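Complex shown without one protein chain; remaining protein chains in place.
Order as written gives the chain letters A and B; numbering starts at 1 within each chain.
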Amino acid sequence: MKAYIQGAGCISPQETAAGGPFLESVKSYEGNRLAVADPDYKQWIDIKMIRRMSRVIKMGVGASQLSLQDAGITMPDAIITGTAYGCLADTSVFLNKMVTQQEEMLTPTAFIQSTHNTVAGQIALMLGCHAYNNTFVHRAFSFENALLDSMMILQEGNAKHILTGGLDEITDHSHTILSRFGLFRNSISNSADLLQTPGEGTINGEGSAFFVLSSEKGNAVTEMQTPATLYKPSGAVETAVFIKEYLGDVMPDVVISGRSGNADEDMVMGALERKLFPGKAIAGFKHLSGEYPTASAFATWLGHNIIRTQQVPEAVLLSGTAPSAIKNVLIINQYQGTHYSLLLLKAC
Amino acid sequence: MEKLMADLKAQIIEQLNLQEVKPEDIGDDQPLFKDGLGLDSIDALELIVLMQQHYNIRMANPDDGPKIFQSIRTMAEFITANQKA
Partner (left out) sequence: MSGKVLVAGGGVICGIGLHLDACLGSFASMRPGMAPMQYLRSVHKDTFPVAEVKADNDTLAQMAGLPKHTSRTALLSMIAAKAAWESTGLGYLTNYRAGFISANTVGGMDKTEDFMNEFLPDNAKGHLRGVVNHECGAVTELVADALGVKHHVSTISTACSSAANALMYGSRLIKNGIVDVVIAGGTDALTRFTLNGFNTLMILDQQKCRPFDDTRTGLNLGEGAGYVVLVSEAVAAKLPNGAWCSLSGYANANDAYHQTASSPEGTGNYLAMKGALEMSGVAASEVAYINLHGTGTQNNDVSEGTAIVKLFGQDVPPASSTKSFTGHTLGASGGIEAVFSALAVKEGIIYPNAQFTTRMKELPFSPVTTFSTGNDLPHVMSNSFGFGGNCSSVIFSR
């Protein structure tokens, strides 16, 4: 199966929502937690609606609007999101009050907005879109499953444009708890150097990227192949076979690697890159987005823009050089060494 | 009554996170729902909790909401009539 990217929108710790030159300059952060660079959400959302919205809802609505604008459409034929954590802030607010107020005098707003399909539902409500609406919440496969569902629906032939996105937010509680699991470095002086200095743990990230996918080429420059996922591989050999089988005869010009700055994970990724793609341009992205389960949506936005602009920004290139004509971009994402996913993007 | 109505306006703005609305923007007799202040059924449930939190008045039936929450004045009158000493 395949789909064409008709539009893309991304809200991330970088200035991706501003529409300037493609990652010409990047923002670097201190510490171990990146926060999205918020655009002015009021450009898309009515003030009466925005008052109830948590950050992840605003990020989702914002990026979806950017992608619809980019595609030049107002009404998709399906809305599908992937989010591992869902609406964490609202969940946290309700849970917190429930515990501290001992189940008394609770208000409904946070509970209503805590459901994982809130973002997809809000987008439908704002657009008045009665079409298919689904939300995948499967850890680091959430966005990949949303893409796969989108492609299968396009294949069925009734839908022409599908709005598909991946998003997650950080909250103070989630950051504290994930830190206690030892996922993050204690602190890092410059997040832009994350992948040059592998160590114990990565840095926490968040963001939202949406795409308008279509079965028709139209003005699209990027064609997306069916994503593939590999759950808990037995070792690097299984992962290498998985990648080779996925690619078949295709040799990518650029590989976007899911290195996280965590030395153990990056050792595995580095070995795979050297073995399967010697001399090819290898790009990283988690120093820009931070690590989170749906970071592959940011990588997809990056890959699409590499094809669109035919250049690999200096800020993402880790090694090798890209040819002057970039045809195939392969995203190899990994999350904590247990969840691998592949997505091939082609110039068209 | 005047003070109660002023308090209510501030409490409603805070509870419902009515950004860019100031207490003086809300008229004493302005409808709170739909075309007035634009509140909806979720806000009505929030107001029921507000009544309990600030005025110790329990409203068991959400269907009573629309009548009591017509305006700031109807809310204040209801509170005055029902508040325990």
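Keep in mind that, in the parts below, a contact is a pair of C-beta atoms (placed from the backbone, for glycine too) under 8 Å apart; a residue touches a chain by one contact, two chains touch by 3 or more.
All values derive from a computational prediction rather than experimental measurement.
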**Asked** Which displayed chains does the hidden chain touch?
**Response** A, B
**Fill in**
Touch with the missing chain holds, among A:Ser25, A:Thr74 or A:Asn96, for A:Asn96
**Item:** From A:Ala37, A:Ile73 or A:Ile112, residue that would touch the chain that is not displayed
**Value:** A:Ile112
**Prompt:** Among the options A:Ser25, A:Thr74 or A:Gln155, which residue touches the chain absent from this view?
**Reply:** A:Gln155
**Request:** For the chain that's not shown, point to the residue among A:Thr176, A:Asn219 or A:Ser324 touching it.
**Result:** A:Thr176
**Fill in**
In the full complex, chain B touches the hidden chain through residues 40-42, 45, 48-49, 62
**Fill in**
Logged for chain A, residues touching the omitted partner chain are 1, 79, 84-86, 91, 94-96, 98-100, 102-104, 106-108, 111-118, 120-122, 124-125, 127-139, 141-142, 145, 148-149, 152-153, 155-156, 173, 176-177, 180-181, 229, 231-232
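Keep in mind that, in the parts below, only the chains that are shown with their structure count from here on.
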**Prompt:** Measuring from the mean C-alpha position of chain A to the mean C-alpha position of chain B, what distance in angstrom results?
**Reply:** 42
**Item:** Residue ranges of chain A touching chain B (in the complex, touch as defined)
**Value:** 47-48, 50-52, 105-109, 112
**Fill in**
In their shared complex, chain A is touched by residues of chain B numbered 15-20, 38, 42, 45-46, 49, 52-53
